[in-house]
Every structure is written in structure tokens, then in C-alpha cells.
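Excluded from the complex is one protein chain; the other protein chains are retained at their positions.
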Amino acid sequence: MTAWNKLTRAQIAELVARDIPDGAYVNLGIGMPTLIAQHLPADREIILHSENGILGMTNAPEGGPHDPDIINAGKEFMGLVPGASITEHVTSFAMMRGGHLDVTVLGAFQVSRLGDLANWDTGEPNSIPAVGGAMDLAAGAKQVFVMMEHVDRKGAPKIVTECTYPLTGARVVDRIYTDLAIIDVPGDGRLIVRAMVEGLTLPGLQKMTAAPLTGVDACQRIAA
Amino acid sequence: MTAWNKLTRAQIAELVARDIPDGAYVNLGIGMPTLIAQHLPADREIILHSENGILGMTNAPEGGPHDPDIINAGKEFMGLVPGASITEHVTSFAMMRGGHLDVTVLGAFQVSRLGDLANWDTGEPNSIPAVGGAMDLAAGAKQVFVMMEHVDRKGAPKIVTECTYPLTGARVVDRIYTDLAIIDVPGDGRLIVRAMVEGLTLPGLQKMTAAPLTGVDACQRIAA
Amino acid sequence: MLDKTVPSLAEAVSGVCDGATLMIGGFGGSGIPTDLIRALLDQGATNLTIVNNNAGNGPLGLSELIAAGRVRKVICSYARSANPKNPSSAVFAEWYRAGRIELECVPQGTMADRMHAAGAGLGPFFTPTSYGTPLAEGKETRVIDGVGYVLEHPLPGDFAFVKATQADRWGNLVYRYAQRNFGPVMCMAAKIAVAQVQEIVPLGALPPEHVMTPGIFVQRVVECRNPQ
Partner (left out) sequence: MLDKTVPSLAEAVSGVCDGATLMIGGFGGSGIPTDLIRALLDQGATNLTIVNNNAGNGPLGLSELIAAGRVRKVICSYARSANPKNPSSAVFAEWYRAGRIELECVPQGTMADRMHAAGAGLGPFFTPTSYGTPLAEGKETRVIDGVGYVLEHPLPGDFAFVKATQADRWGNLVYRYAQRNFGPVMCMAAKIAVAQVQEIVPLGALPPEHVMTPGIFVQRVVECRNPQ
């Protein structure tokens, strides 16, 4: 029996949401990061971008009606907020690649100690390469947050010294949110543990991490 | 006394207008080519483009009212036709550079036998370089027509073996309309005289041209 | 008189040759010109290179074209299903794994800008996207001020099929919301851009400032009031 509990996906989403400032332009990647939309603080205006040209998305009303021409990158039905705008693909990707988005939150297979990101291809012989907009986001957003489980389904660490999966971008990740910790990636090879779930120790976290972690006195404790 | 008369600017404009087909997208350069707008056949829909993002211009109503936000490249007040559209500069120049305009008509200081165009800078020590959109039009329109006097104010030929003025574009001109003749520029070094003013002979035209002309049996006679 | 409207889907897709590069608009279910694609099934062109963000969303349209053996190669950013509730690209996956269809996987923004370069008459351009990744392998790269870039080439099309909401007879297009996506850039990049629209309106009915694809980029328009 362990002395700690993993965070739920909703709890991780809440932690990420807490760190997104008022007025930020944000792109939430397909999959787990999409959950963040439901946890954004009500007192902040956070403007969600979708690669298909929507700036100013919100969740669609429960039960509809749904507009087939208002969807997100995951092809889910969405709504528009007052102040929303629509563009075509060239301009939408200029937002992503040109450093105009304050934050993007992406899922990941692996993140390296230098901030390399692997999230688009497992490299398995049978896998079909499919990158979407991930490489553009990784290359261009002001801050790249990763949201993922700390270890994979087989228990193997996803934070590694060097990625073994094909890269999405080199040295792009700024911060990692897992079900166990929040880790800053300054890009100098350190992985600075900013927060951990209650009951977990740095050596305990290190065992589940395949790159050396750096502790700080001010490490925050998260109640799971 | 000569046996022939020069064409007026309006007459040259009419000749060019006659050769622009129904449904063509056309950019008329600043200066003399602007006159063509007044001579377009009423039974053809010819869509005029201006580099500042207007597609579907027409002359402004005589005496106004004038809209300060509907102007052409020469900064003259214009009007919009039904079917007009407005874009910003990147898209407007994509129309010009990307081969979407059927015809552009430009003024010129010199045209070479290979179709090199010099129309932006006299190269004089005191001249201020100013190119505008001329190089983009020269590089990208499907057909580049030049409209100019056959010789300059001092009587020197403007059609030359090689341009002495700085180039706007190399091998870009397809046809020249002057106050004396219409000359095709196939790009192989020939200058094929398609039409001449009445009373002028090929040797007579050759005297005013600094590159060898090629005559054709079907050379048309223009009444000045 | 300039009239780009054509009376039938068959006429709208005429002239697509075997071996042509065909751009197909749409992202998710929005903006897919399904009726034009199905008309192309009847038209018969084969050995096609398809440029689309995906490799067939759902069973209709592009998936049918692939299943009929008419597609030689797909250029796309995402040849998998992003939505587990609505699995797509199933036909493509089968053909790809059988080695019967080629795939060029391109980052989505690079794909858009490669088409923009083609449509704007530009040559190749350097982009930071994919630098240091397998998608940059074999490509010219350059480091400028410490940033790595990959040289990407223009992507022109012989035809583009797009879906819009309104058009006039000059080919001016207006799209609904995110239906716009790849429509404008594909119309620019293709020699012959064909738009299926909900409604053809009289010339002058579209406000000049609200036209999203100027008619100069569109060669054919067909009305399709009850799209599939």
C-alpha cells in the first residue's frame, strides 16, 4: 500500500487551469487537455483557440442544439463566446506558430529532461503517422504545458533522459502536469519539482521518473 | 512632314481595351494604363484589381460623392461594382504574384527584345527608388502588356536590345502597345509587329526602334 | 458576361484527369464537399493524389474514393481518427497497411502554408515546424539566430473541391463559421477551384467586405441545396 494517491484527470485539469492567467489565449490539445475547458476559473476571461480557425470557443450547450460548423480540433461540437472570431487555416496557424498563443496544453507519450516532446507517433511498425497541428503548436506557443500520466500503462516512466519515440518538437516543453507532480522544464537539463501529491517523497517520485529530478524547498503539496 | 500620325493616349487605351477578353481579371498600372478603364467595351465584364485589396473597381461617379476608403493604386477615388470584394495586402498580392490576374498593363521606360521591363527607376543619381507593386505584377500576371510612347521625349527609342535602366523584371513583357504600333514579344528575341498606324512603314518604325523588328503579312493598319 | 455557375455536379467535376492532384476542403464534418467527391466517383478519374486534412472522415466521400481504388496517394496531417466515438480513416488504414496507398504526413500548418505559397506564387519557405523531428528527415534545414528551420516547398493543386454557404456567379464565396478552414487557401492553390454551395445569390448580394474567398480564386460554382 502506498502513502499517496494519484490525481484524477479532473484534478490535473484543475491544476493546469489554476495556472492559466486571466486574458490568456490558449489552445488545448486533443484528449486529456480538453478537460481543462471545464475547470477554467469563472472569474477569468480565457480565450480558447482551435486550429480550425475558431478563437473564443466554449463548450456546447448540454443536449444541443449543436451547430455542425462550430467544432473543435477533436471534432466535438462547441459554442462561441461573445468576442469570438473565425479565420481560415493560414491565419489560424499563424496564431499557433507565430508565438501569439500564451499557452498550449498537450498530451504526451514522453518528455525529455531538455524539454523534447514526443506525442504524435509511437513509432510502432503498424502505426499510421498522424501529426495534425501538434508540431506547429510545439514550435510556436509562448508556453508549452504537458498534461499526462506520470507513468504509462505498463508503469514505465514517461519523463525520460531522451525520448525513444519520434519527436514532435525539440526543447519545447516548459512545464509538465502529471497525476503525481508538477515539474518545471527550464531547458538546462534540470527537472524542477514544483509540487507533488501528499504523501509522496522526492525519492519516491524519482523511482517513477527516468531522468534526474531537482527538488525545491518550496515544493507544494497537492491533496489528491 | 510624315505620312502618318501618332495615336493619342485615348486611342492606345482603346486598342488595349479591345484586346482584353470578357471575364478577364485585370490590373491597370499607375499612369497611362489607368485610361484603359474608360475604354473597356460595355458588353464585357472585365474585373479591375487594385493592389490595395479591391477587386471589382469602377470609376467613381463624376463630381462625387467620393468614399475616402475606395481608392486605386494611384490614390484616385473609385467606385465598387456589384460582385466586388475587399481583401488585405497579403491576399491582394497573392492575386498578383500567383498568376491569378489574366492581364496587367504597365507603363515603361524601356522594354528589351527579350521582354525585360524597366519602369520603376530611371537610375538617375537624384532619383528616389520607388517600386510599389510593379515587380510583383511583372513577376506574376499571366500576361504583361506594356502601354507607352514608342520613343521618349528626346526621340530616343524605348524598345531596345538591352535595357539601360534598372529592371522591373526579366523576360516578363508579352505585348507592347505604343502610339505607333502593337508589337508581340514572344521571348525568343523577336519583336513581331502585329499592327502599325496607317502610312507608317516597317523600315520607318524600325528607325524609331533600337532592336530588330519582325514584320508579318497580316500586319494590321490602325487609323490614327 | 462572367458566369462561373455550372448546372450540375457532373459538370462541376468534369476535366479532372487521371493522375491529378485534388485538394479537398473540410475539417471534421465541416466544409467537406461530399457531393463533389461523390460526383467524382461517377466521373471516373483515378490514380489521384488527394490533399486533405484527414484521410477520410466517416464512410462517405473520400473513404469511398479510396475504397474504389482511385487514390494513389494522400497528403494529409492526420490520417487517424481523432474522435473514438466516430472512427474515421478506416478504409485508408486498411489500404495503407496493405501497401496499396501512399501517405505523405505533413504538419497541418505546413500544409496550409505550402498551399499558400503555391497560390501566392512564392517559392519554398523555411518553417520551424518539424525541425529536429522525423518529418524533417531528408529535407534542407538551416539554423538562423539559433532557431532551426526546415525548407518546405509549395503545394499546388490541379483541382480544389470546397464547400461554402453562398456564392455569386463571379465565384465570390462566403463560408459559415468553421466551414471556412482550408477553403480559401485551397481555392488559391489550385488551377481549377470548384465550390459546392448551399445557395447561389445574385451578383452584388454579398457585401464586398464580407467575401471570404474572392471570385478570382474560384473557377466553378455549383448549387447543392440538400448536401449529403
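Labels for the chains are A, B and C, by order of writing; each one numbers its residues from 1.
Note that a residue touches a chain if its C-beta (ideal position, glycine included) is under 8 Å from a C-beta of that chain, and two chains touch if they have at least 3 such contacts.
Computed from a predicted model, the values in this text were never measured in an experiment.
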Which of B:33, B:83 or B:169 contacts the chain that the document leaves out: B:169
Omitted-chain contact residue, chosen from B:19, B:45 or B:76: B:76
Contact partner of the left-out chain, one of C:78, C:161, C:177 or C:217: C:177
Absent-chain contact - pick from C:37, C:62, C:117 or C:200: C:117
Contacting the left-out chain in the complete assembly, out of A:99, A:199 or A:212: A:99
Positions on subunit B contacted by the hidden chain, ascending: 30, 50-54, 67-71, 73-76, 80, 86-90, 92-93, 96-97, 116, 121, 126, 128-136, 139-140, 166-170
Touching residues on subunit C - with respect to the absent chain: 113, 117, 120-128, 142, 144, 147, 149, 175-177, 180, 208-210, 212
Residues of subunit A in contact with the chain not shown: 22-23, 25, 45, 47, 49, 55-56, 80, 82-87, 90-91, 93-101, 139-140
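Please note the rule applied: only the chains that are shown with their structure count from here on.
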For subunit B and subunit C, chains touching each: none
Between subunit C and subunit B, distance of the C-alpha-averaged centres to the nearest whole Å: 36
Inter-chain centre distance, subunit A versus subunit C - centres from mean C-alpha coordinates, in Å: 29
Cα-centroid distance, subunit A relative to subunit B, in whole angstrom: 56
Junction residues of subunit B, two or more chains touched: none
Numbers and ranges of subunit C residues touching at least 2 other chains: 116
